[in-house]
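Left out: one protein chain. Kept in place: all the others.
Take a look at chain A:
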Amino acid sequence: MARMTIRDKLALLSDAAKYDASCASSGTSKRTSRDGSGLGSTTGSGICHAYAPDGRCISLLKILMTNYCVFDCAYCVNRVSSNVPRARFTVEEVVWLTTEFYRRNYIEGLFLSSGIIRSSDYTMEEMVRIAETLRAQGFRGYIHLKTIPDASPELIERAGLAADRLSINVELPTDASVRAFAPEKNPGQIRSAMARVRTTGEDYAETSWKGRRRGKFAPAGQSTQMIVGADAADDATILGNAHRLYGAYNLKRVYYSAFSPIPDASAVLPLVDPPLMREHRLYQADWLLRFYDFSLDEIVTRDAGGMLDLDVDPKLAWALTNRDRFPVDVNAAPRDMLLRVPGFGAKIADRILAARRSGRLGLDDIRRMGGRVKQALPFIVTRDHSPKGSLDSADLRTRFVKPKQMELF
């Protein structure tokens, strides 16, 4: 076969990387290169430099170091039994692509993942070498390294010192699914690795008796991803698992990735269209759990089938089944109740609390503040509005559900 050009490799190794949902470049420590000695900066908030026609943000150069892999995970395009062409970047090629893209303001930095070649430690060390080379050349942009669960602690420590974020994918929502579809992966080992990232980060965050820190270990924290729709796990299981992961390992994010068709599929997983709406609802529920003080049982329960409502968002679904908690008086309710109103976000709740001091609020006031009044209307009382009977009407739910298109007969 003719020698591959860097363009061939880039096509192959970015195509293979697109199933990782994360593209975040936010939340890291602030750096600049204003002194002229290096390249790059981070501001704490991420930047999306382009959007692909799938509507997803392109913030980082998201590539695999190689798509050769010794594992045989059924959901993965790079599994050893797949017939896709294989390629491998050298350390220098990745460093060159990252800095040249960065200089042209195409990207915020690098998200490097890889198939497992030879051994976990060998693969991890090659990835760490790329990050370390970038830093040694004065690169101050964002680096996200995928961490291999059973790589040695020394390598994970080096990875965290060079990178802004580390991530280890739990891959699937339950241990049983991981065993079934990723036979060489060990769920317990994945959890231990996340635990080690947490403790190493905490050790580095401690100051010495002189008040000094040893260095910055993964300042943008760690994240993980699970594939949704490849196994039979319901939403209650998925969110329960995510909820535990947040608590145990201090994760910044759990990403949910709708299982999507891959070329050269495995026989054990059927190729259906990805469940995008389900993925969206899971993210909404995840937000309610983390920022809106909802508990898991309030959002989804096994008794109710264990699945989120696809037609309405989880907050509206909660409001519709808990109508006795409404209407909420916008001019009197405490913050935690304002947060429960469909159509009000955390910012709106704070604006309402501040504006209430200047007088009683009406619907126009809330609209000006950015609240979604149409959504909130049946659930609130304001100076000039009361929902009256609409809160009890049997067809309240149907008002929020887009009618399905009728077929011509």
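Please note the rule applied: contacts are C-beta pairs under 8 Å (C-beta built on N, C-alpha and C of every residue); 3 or more make two chains touch, one makes a residue touch a chain; residues count from 1.
Everything below uses one rule, namely that contacts and distances are computed from a predicted model.
J.: Given that one chain of this complex has been left out, which of "Na(+)/H(+) antiporter subunit C", "Type-4 uracil-DNA glycosylase", "ABC-2 type transport system ATP-binding protein" or "Glutamate mutase epsilon subunit" is its protein name according to UniProt?
T.: According to UniProt, the chain not displayed is called "Type-4 uracil-DNA glycosylase".
J.: Among A:M4, A:V91, A:A180 or A:L276, which residue is in touch with the absent chain?
T.: Per the contact definition at the top, the residue touching the missing chain is A:L276.
J.: Who touches the missing chain here, A:R213, A:R335 or A:R368?
T.: A:R368
J.: With the missing chain put back, which residues of chain A would touch it? List them for me.
T.: Here the touching residues of chain A are 6-7, 10-12, 14-15, 17-19, 32-41, 43, 47-58, 61-62, 70-72, 79-83, 97, 100-101, 103-106, 119-120, 138, 150, 152, 175, 184-186, 188-189, 191-192, 194-195, 198-199, 243-244, 246-250, 258, 260-267, 271-274, 276, 293, 296, 351, 354-355, 357-359, 361, 365-366, 368-370.
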